[in-house]
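Right, I'll just put the structure down here and ask away after.
The other protein chains are all here in position, but one chain of the complex has been omitted.
Moving on to subunit A:
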């Protein structure tokens, strides 16, 4: 009976995916790239492999002529942590980060010539983490200064995903100004959303670095990352703790969250259900018996 109760509260997923999108380009938006790369690092550290991460970045920071430390992207001042590292695998870079490509990745309506690494091959037992950062407004998110995605389009894309059962549960995190407006229109089940600021509020950046000359991170993502650094693959921390991250005193903006579409109680949702990749295993107790002498050797 105890076992059954446990299983009821546990998520029914067998694999994890992450879609991490940075929607800005240009040198002064350094912090958005640093945000996304820091989340990428945490997600990889907690176990999600590159083959299950779709990373969309403008990727123009590390080799930017204005970068005093080429080939690096730092997330802490005093250059403590280089999040660019040696094994970053960017799937959509530079001008490929468009609203169309993002929606194609989510809904799966991709031209047949797209390679496997650029696809979201999730199934009905996948938990997907979607992280978006950039400049946004009330009901829209700006993509690379040339186009926008509205909250209605995003909600429709998630509904298309649900219709085809492309996810089991979805966690949507957005760190932009007026971020809460982006999750207002969701209507598909099993979605939990977090945003860094409410409608009418701006999300602020965290620390400027005088050596590099730009702001390195946004406040909300900075504190989320501090929180994630203490999570390891076996930890039992749940979502309610994530909701408490970055109170108004530290963040200046008021982070918001939405859980009404989510079936389970956030208290029973582990952080590693979305950020890590803990697989269900079963001991193999059956074997078959093979007869090595009688096996027919077919020469092909």
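Basically, a residue touches a chain if its C-beta (ideal position, glycine included) is under 8 Å from a C-beta of that chain, and two chains touch if they have at least 3 such contacts; residues count from 1.
Just so it is clear, contacts and distances are computed from a predicted model.
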Protein name, per the UniProt record, of whichever chain is missing from view ("4'-phosphopantetheine phosphatase", "Aspartate aminotransferase", "PIGS transamidase" or "MTMR6 protein"): "PIGS transamidase"
Candidates A:124, A:145, A:226 or A:265 - the one touching the absent chain: A:124
Omitted-chain contact residue, chosen from A:51, A:94, A:138 or A:267: A:51
Contacting the left-out chain in the complete assembly, out of A:94, A:138, A:163 or A:267: A:163
Interface residues of subunit A (partner: the chain not displayed): 4, 7, 12, 14-15, 44, 47, 49-51, 99-100, 103-104, 107-111, 115-117, 119, 121, 123-125, 153, 156, 160, 163-165, 233-234, 263, 276-292, 294-298, 300
